[in-house]
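Every protein chain but one is kept in place in this view of the complex.
So, chain A:
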Amino acid sequence: MIQISGFGTVLLFIVGGIGFLMITLLVGKLLRPNNPTTEKQTTYESGEEPSGTAWGQFNVRFYIVALIFLLFEAELIFLFPWATVFGDEQLIAESDGLWAQFSMIETFIFIGILLVGLAYVWSKGMLEWVRPKPKASDFKSRIPESAYKDFK
């Protein structure tokens, strides 16, 4: 029995998974017909002739979601090591129980800062899919509108 290291197994899963797909596609290649025509090779657009290309501009909303995601994913990465050592009995015994309390308070402050970030994004209306229209100010100036026209 050959011994493989931990990441060796991971590599085996990656290579083996891709290899399995390759073999299956190769078997499929022997079985399937291949006679492409121009009609078959047009892009599907509900039976219509496709108009233009799909590679255009896209809603900026997805970009904002990705930004918020990055913020929280970075939080998660920092929390994983904390979670594993948080209840470490040896560290707690060496510090008379202060380790757990201290590291917990630290982490709570860290998460708290990120929660403020979430509250900010929320209050700005970035989490609404249909973004609310900015409210116009109801301030009325005493200077008449016509004054601006004369002003040059």
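As a working rule, a contact is a pair of C-beta atoms (placed from the backbone, for glycine too) under 8 Å apart; a residue touches a chain by one contact, two chains touch by 3 or more; residues count from 1.
As a convention for this text, contacts and distances are computed from a predicted model.
Peer 1: Which choice in "assimilatory sulfite reductase (ferredoxin)", "NADH-quinone oxidoreductase subunit H", "Aldehyde dehydrogenase, FAD-binding subunit" or "Peptidase" gives the name that UniProt lists for the one chain left out?
Peer 2: Missing chain, per its UniProt entry: "NADH-quinone oxidoreductase subunit H".
Peer 1: Counting contacts across the full complex, list the positions on chain A that touch the omitted chain.
Peer 2: Interface with the chain not displayed, on the chain A side: 2, 4-7, 9-10, 12-14, 16-18, 20-21, 24-25, 27-29, 31-36, 38, 40-46, 50, 53-55, 58-59, 62, 65-66, 68-69, 72-73, 76, 79-80, 83-89, 92, 97, 100-101, 104, 107-108, 111, 115, 118, 122, 127-130.
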